[in-house]
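Of the protein chains in this complex, one is absent; all others appear in place.
Showing chain A:
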Amino acid sequence: MVDGIRAYRMIAAMWIRSTMTYRASFAMTLFGNFAATAFDFVAILLMFSHVDALGGFTLGEIAFLYGATGIAFGIADLVMGSMDRLGRRVRDGTLDTLLVRPAPVLVQVAADRFALRRLGRITQGVLVFGYALTVVDIDWTPARALLVPVMLLSGAAIFSAVFTAGAAFQFLAQDSAEVQNAFTYGGNTLLQYPPSIFARELVRGVTFVLPLAFVNWLPALYVLGREAPAGLPSWLAFLPPVVAVVCCALASLAWRAGLRSYRSTGS
């Protein structure tokens, strides 16, 4: 674990140094990354220019949901975003070169081409979240204040687990980068809108089938002082850390299984 973090730091630092040789280029891609993600929120703003509330949520509340997911996903994307290249590594055989180095393969894949420009997405999330905190009248209690960072970090961990599990899946199925993206980027889009826009059954399914909902929905509703939907008890809002731990454990098992399968089949 300590070795893994050390190796991650080393590889990431190398890529950061390399990116920083071209500062202007870096600044532009960072801004591009920021702008591209910002368009999503602009779309929501446009909707609100026509209606006052979307699915019973005000603009500020939606900004809260959007910002929270944006930050959580942004962190996971920054740390684990390179995982979707695993499929290509398996196909072209370059994974073998990682297996003969003294650092965990997961770390080497995740830290490869570490891209600081992904900070653009986090920045955008932070701005929107900050805006939400100023406009929404939240009844702050210690529990609510504590839940905000817990929600963000657990969310980042859950998204990271999904990235890892998706990568593990790529060991078995070639060309599954698209499938993985459907889960991660698709799940991200889903969470940026208030759940009641989507059909009740879908929402139920997402809550139970995909733990992604814990990323921000249940805790966000709690912080915003709203009832949990579908009659779910409100203590579920505090489950994200538990869900995060379970997700990471499952993802780690999946990764091990995937790597073991690769090492026994070589493909």
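The working rule: a residue touches a chain if its C-beta (ideal position, glycine included) is under 8 Å from a C-beta of that chain, and two chains touch if they have at least 3 such contacts; residues count from 1.
Please note the rule applied: contacts and distances are computed from a predicted model.
Chemist: Just go with whichever of "Ger(X)C family spore germination protein", "ATP-binding cassette domain-containing protein", "histidine kinase" or "ABC transporter permease" UniProt uses as the name of the absent chain.
Modeler: Not shown, but named in UniProt as "ATP-binding cassette domain-containing protein".
Chemist: In the complete complex, which positions of chain A touch the hidden chain?
Modeler: 7, 10-11, 14-15, 17-18, 92-94, 96-97, 99-104, 113, 260, 263-266
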